[in-house]
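Here the complex is missing a single protein chain, while all its other protein chains stay put.
Moving on, here comes chain A:
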Amino acid sequence: MKSAPFEHHQPTSVGEAVSLLESLDGPTVLSGGQSLVPMLRFRLANPDVVVDINGIEELDYLHEEDGSLKIGALARHADVEHSDLIAEKYGSFADAAPLVADPQIRNRGTVVGSVAQADPKGDWGSLLIAHDGEVVAQGPDGERVIPADEFFLLPYDTALDEDELITEVRVPVPSAREGSAYHKLKRKTGDYAMAGVGVRLQFDDDGVIESAGIGMTAVDITNARASDAEDHLEGERPSPDLFEEAGELAAEQSHPESDEHGDAAYKERMVDVLTQRALGDAAERAGVVRRTVKP
C-alpha cells in the first residue's frame, strides 16, 4: 500500500526544523524511517507534512561532553555499534547495538528515533532508564530536558509535543567503578525482544553497590524501571544470592502479556534470568567481581 500523499520538507538546521514544526499544520518528523515508513504505508500515520531531518548535519554526533554521553538525533544504530568510545566505556550500549534489528536497519535507523517511537519492545528506552538518561527537545519556547522516567507514557506515546524536535538523548558518563550490560531474548536474529533487561551498577570504593539502574524491554506497556530490584541492590555487596533476589523482584515488577511467542509466566521467568545475567556482566565490567563460570 502507498502512503497517503504528504508534503516533504528537508530543513538543514535545527532552527529551521523547529520553525517548520511550529508553523506547519500536523507535521511529523522523519528520521531513519525504519518505523515511520511502514506506518505511513499502512496508513497508521497520515500526516499532511513530513519534516525530514536527515539533512541536519549538526545532529549527527555521538560523543562525551559536560559529563554526559550525548547521542545526536542523526546517530544511527550502526554508529553506536561501531564506536570505539562505546566499546570502551558503555557496556550496555555495546551489548544492545548489534541486537537491534539487522544490519540494513541499523545503517539507517537512529537511537533517538527509536526512543521517540516509544515502542515498548524498543531496546534503547530500557538503557535510557537504566542509566538515568534524559531526552533533550527543542520547541518554539526553546530547549526542554525530559528525564527518561517522565518520557514514556503509553505504547507509542511520549511526553513530547507535536511541535518539538528531539535533538539528543544523553546519559551520565560512568564513574570509575561502574559497569553496565544488556541482555535480550529474541526468537531469531533481527527480531524485537521477547524480553530484555539493561542494568547499570555503580560501586563505592569498598565494593558496595552505591546506585543501581534496571530498565526492562517488552514486558510492560512501556520500557519500564525495575525499582524494587534497584532498591534491594543499593547498599549491598554483590553476590549470586543478591542477584537472584534482584532477578525475582524484577520479574515480579514486570507485566508481560502472553502472545504467540510465549506466555506471561515464561516471560517473567526470563526477566529473572536476564536480570541476573546482566547484573553479573555489569559487576564484572565494573571490576569488582570476577566470575569463573560464565552463565
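Following the convention adopted for this analysis, a contact is a pair of C-beta atoms (placed from the backbone, for glycine too) under 8 Å apart; a residue touches a chain by one contact, two chains touch by 3 or more; residues count from 1.
Following the convention adopted for this analysis, contacts and distances are computed from a predicted model.
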item	value
Which of "Tetrahydromethanopterin S-methyltransferase subunit D", "Cobalamin import system permease protein BtuC", "Dehydratase" or "(2Fe-2S)-binding protein" matches, in UniProt, the chain that is not displayed	"(2Fe-2S)-binding protein"
Identified contact with the non-displayed chain, of A:Gly33, A:Gly139, A:Pro172 or A:Gly207	A:Gly33
Residue touching the undisplayed chain, where the options are A:Ala4, A:Ile221 or A:Ala265	A:Ala4
Contact footprint on chain A, counting only the chain that is left out	2-8, 33-34, 37-38, 40-41, 50, 52, 54, 81-82, 87, 94, 98, 101-105, 107-108, 189-190
